[in-house]
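All protein chains of the complex are present and in place, except for one that has been dropped.
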Amino acid sequence: MKLSEIARIVGGRLLGEDIEVSGIKGYDEAGSSDITFVANPSLLSSSTEAGAIIVPEGIAPPEGKPCVVVSNPLEAAVVVATLFYREEYGSGISDRAIVYSPVEMGEGVVIREFSVVESGVKLGRNVVVMPFVYVGRNSEIGDDTVIFPHVVIYPNTVIGKRCRIHSGVVLGADGFGYFEKDGKRVKIPQIGRVIIGDDVEIGANTCIDRATFGRTVVGEGTKIDNLVQIGHNVKIGKHCAFAGQVGISGSVSVGDRVLMGGQVGIADHAVIGDDVKIAAKAGVFGRVAPGETIVGAPAMPAGRWKRIQAIINRLPEIYDFFKKLKKREFHGDKGNS
Amino acid sequence: MKLSEIARIVGGRLLGEDIEVSGIKGYDEAGSSDITFVANPSLLSSSTEAGAIIVPEGIAPPEGKPCVVVSNPLEAAVVVATLFYREEYGSGISDRAIVYSPVEMGEGVVIREFSVVESGVKLGRNVVVMPFVYVGRNSEIGDDTVIFPHVVIYPNTVIGKRCRIHSGVVLGADGFGYFEKDGKRVKIPQIGRVIIGDDVEIGANTCIDRATFGRTVVGEGTKIDNLVQIGHNVKIGKHCAFAGQVGISGSVSVGDRVLMGGQVGIADHAVIGDDVKIAAKAGVFGRVAPGETIVGAPAMPAGRWKRIQAIINRLPEIYDFFKKLKKREFHGDKGNS
Partner (left out) sequence: MKLSEIARIVGGRLLGEDIEVSGIKGYDEAGSSDITFVANPSLLSSSTEAGAIIVPEGIAPPEGKPCVVVSNPLEAAVVVATLFYREEYGSGISDRAIVYSPVEMGEGVVIREFSVVESGVKLGRNVVVMPFVYVGRNSEIGDDTVIFPHVVIYPNTVIGKRCRIHSGVVLGADGFGYFEKDGKRVKIPQIGRVIIGDDVEIGANTCIDRATFGRTVVGEGTKIDNLVQIGHNVKIGKHCAFAGQVGISGSVSVGDRVLMGGQVGIADHAVIGDDVKIAAKAGVFGRVAPGETIVGAPAMPAGRWKRIQAIINRLPEIYDFFKKLKKREFHGDKGNS
């Protein structure tokens, strides 16, 4: 594809020769047939093998390289990426899939080989069901959602529009609920369901459990990374982002636009306000006020955590002084006797 | 279903109008056609939209709402839940499953489409094998056990009766065992097996590795949540409960009735006594005496952990005092010179 064509599509302007490129790569990885991009101007101090660069306005482009100048290089790169890479899912309903009746289906649905769609399911327009997907009874999947290979959707689950559910995700397995009787655990039947909003992406091998009696909810626009655990009856707001291996225990409530770093753990029944940021590996319980940034296990406000951490780092020095004082104390006592 | 019928089944008594309900939900989520329940009397201070409530003896029921009075509302709710919700697995051996010979099977076995059962397998009465399950050679599954879609059972695995093995579980993959030779890792063949007792439930995407030479064992009645890792040669006792994302390294021994919170990690060869409770995110190694409650990473007895944590929270105050003393010390020295 010619740079002039790319410039036209991303609404930028071409500087230099109108060469052809055949892909987009990162700054360090691109070759002479690739275009790359500079999201951070400091990158320009190192060199790239790329044939062309997408650069922001007001930056002196590197000599000799053709550039496409735009206001936001990352946004432009996203557009260019979709020009060079298109996912292919196949088409139609495979005769080696199993679809029980009745099932409602919109136009353009793809169901690949070796998938099982149980009865009572509703699939919106252009839903893609890749191989080895299990869709349990009475579940619903919204328009334009892609279900990657090996997803399991337990019965009565609802998934919104334009979602991407990656391989190995399990939606709606039993919550972890028992009561104790005579030293044994008796199962509390988990008869609720999972409701996923529109524009949600769920990473590979993540698990979201069905509610005991009501609903486990993930709000629209929320993005969940791989290997995340979300327990029964959890309510998650809109436009959150949770990194890999986060664990959210049962009955937790999470507000909108909450960010969690990797391996965060949230204790059951915690209540996390809107716009909270939680650092990787934090252990959280109780209530967290909206807008807080918290760190550590047990988690505390970031400022306080930094102060305490700095002192912990000085403990050897404090301890030496403590020993000196102790010793003097001891001699002092002896002197008095 | 009429309340009088429900009261009869759970052995309670009806107070108020004998209305019909069509489901059971949580206190906050129930609507007028649902029954709900009050496990904790303090709930009654808030209101519910439920049409009827299961309440404990000796509690003044909310005015106007029909109630079913029982000695244990949670136990009654469990019974009621099974009246309104029944899992459906299908029936018979699908002609689109693959079952190699010889396989032994009890009465009532269900094997769904796209499952593979290798030769030498024994399936007890009423075993359910959902779609996309792989049962490796010479494995055994006990009566009334349900294997949900996408479970992988490596060869020679034994699963007890009345177990529930959720989607994405992997039983019997190779343990993580190598020895080093010339800076490389040489694989130690993992030729042992996994043995799961009766009445065990295993959550979605949990992994339990085969032993190197002997057995990895999970005792009867133990309940394991999602995304838990259990290494090779681990021995787990009876009636334990492990929350999500727990990780148990190789050759660990765990007693009976041990509880672990989410994201706990146990180092290899640790020995955990009966009735130990381990708080979420704890890091455990060595021996833990029976009955201990431990917290933190590295883990310590809960009382000691609380005391140390309280002091850590006061470190800023201690540090200020330390600086004051230091300063005085310095001036004192100067005064002496």
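Lettered A and B in written order, each chain numbered from 1.
By our rule, contacts are C-beta pairs under 8 Å (C-beta built on N, C-alpha and C of every residue); 3 or more make two chains touch, one makes a residue touch a chain.
All values derive from a computational prediction rather than experimental measurement.
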Selected residue (touches chain absent from view) among B:A173, B:L259 or B:A302: B:A173
Residue of A:P155, A:G203, A:G231 or A:G255 touching the missing chain in the full complex: A:G203
Listed residues A:E5, A:D28 or A:E180, member touching the removed chain: A:D28
For chain B, residues in touch with the removed chain: 98, 114, 116, 132, 134, 137, 150, 152, 154-155, 168, 170, 173-174, 176, 178-179, 181, 183-189, 191-192, 205, 207, 209, 211-215, 227, 229, 231, 233, 245, 247, 249, 263, 265, 267, 283, 297-298, 304, 307-308, 311-312, 314, 318, 321, 325
Chain not shown, touching residues in chain A: 24-26, 28-30, 36, 74-75, 77-78, 81-82, 84-85, 87-88, 96, 112-114, 130-132, 148-150, 164, 166-168, 201, 203-205, 221, 223, 225-227, 239, 241, 243-245, 257, 261-263, 280-281, 297, 309, 312-313, 315-316, 318-319, 322, 325-326
